Structures are given as C-alpha cells and as structure tokens.
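Comments concern the structure below.
Here the complex is missing one protein chain, while the rest keep their positions.
On to chain A.
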Amino acid sequence: MSLTVDGTARSLRVDTRTTLLDALREQLGITSPKKGCDHGQCGSCTVLLDGRRHLTCLALAVAYDGVDVVTADGLAGNDLHPVQQAFIKHDGLQCGYCTPGQVCSAVGVLREAEQGMPSHVTEDLTPQDTEAGEGVELTDEEIRERMSGNLCRCGAYVGILDAVREAAGQGEPEREAAGR
C-alpha cells in the first residue's frame, strides 16, 4: 500500500491487523502521532487524513491506501505552524505527549469552523454563508466542545484554549493549503 506522509510518498507492506498509527510509528518511524489509550478515547493519535482530523488508532492501515497524511510534524514548514507557535506562547503543553494530537485536532477545528460546521454547543443551526467568509465563531465554549476528543493528563487545557483562540484569530497560513 502507499501513503503520502507529510508530503513524502511512502510505500509499505502491512499485516491486515496493523492500525494506521502502528504503520506510521513502527514501520515508517514517524513518531509524531502518539499512542495513548489506543481505543479512540484520548485523541493523542490524531492526524489529518485528506485534510480532516482522524484517529489513527481506530483505522486499519490497509483501508487507507493512497491517503494523504499530515501529522503535527508535517504542519511546520520553515517556521512552526501558527497553532504550534500559539501552543508554545500560551504554555499549552506540559509533558508534551498529547500535544501533536492536540495540534492536529486544533488545525481541524479551525477548518471545520471556517466551513461552518456546527457543534453540540452551536445554538443556531441555520447554515452560514461560508462563501461570503462566514464561519462559526470560535467562542471559548465552542473551542472546549470541539477539542473534547483530546485529553491532556497534565491539565494544560487553559493554555490550549488560549492557543486555539489565538490561532483562530489568525486564519490559516498558505503553506498548509499546499499540503505542508
């Protein structure tokens, strides 16, 4: 099977039982996505698959042949991604274990809000005019709900919230749209 990981084409042979997380980490040596709970509950294995955030621990690698994978590592070009910069600035990490998943998830959250996708706490379900640049406003409540699939055992949530809020105000950089 083949994958594009952080902009590089990779081919590999996998046992059908291999999860995408294990293929990335154990076979391709890409250790940015972390194995936390390994059951879809903690979010530390989150990456972007074809631009959307997914859990790699609940994905069988063989079912994702040909997919474009962007990990937290691949978000950075010459400079760190604005979400990564904001995490550092606001001390949104302590041990750092959950951070790659948090960062990928936050990038997904920004996109989903820009596309006008509602969340559990979105009061008005009336669709926005996203072509006119309208998206969901990322209030603290929206950020908390949308990031709820990512757990942090250090409890760095306050810093993470600040980081995502700041990144939401900055928009997305061009290099990310190009897949880097």
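Assume a contact is a pair of C-beta atoms (placed from the backbone, for glycine too) under 8 Å apart; a residue touches a chain by one contact, two chains touch by 3 or more; residues count from 1.
We take it that contacts and distances are computed from a predicted model.
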Unshown chain, UniProt name, "Cell division protein FtsL", "Hydrogenase", "Xanthine dehydrogenase YagS FAD-binding subunit" or "Electron transfer flavoprotein small subunit"? "Xanthine dehydrogenase YagS FAD-binding subunit"
Hidden partner chain, touching residue among A:P127, A:G155 or A:G169: A:P127
May I ask which residue of A:E26, A:D73 or A:E145 touches the chain that does not appear here? A:E145
Specify the residue from the set A:A63, A:I88 or A:C154 that touches the hidden chain. A:A63
Against the chain that's been left off, what residues of chain A make contact? List them. 15-17, 19, 38-40, 43, 46, 52-55, 58-60, 62-63, 105, 108-109, 112, 115-120, 122, 125-127, 144-150
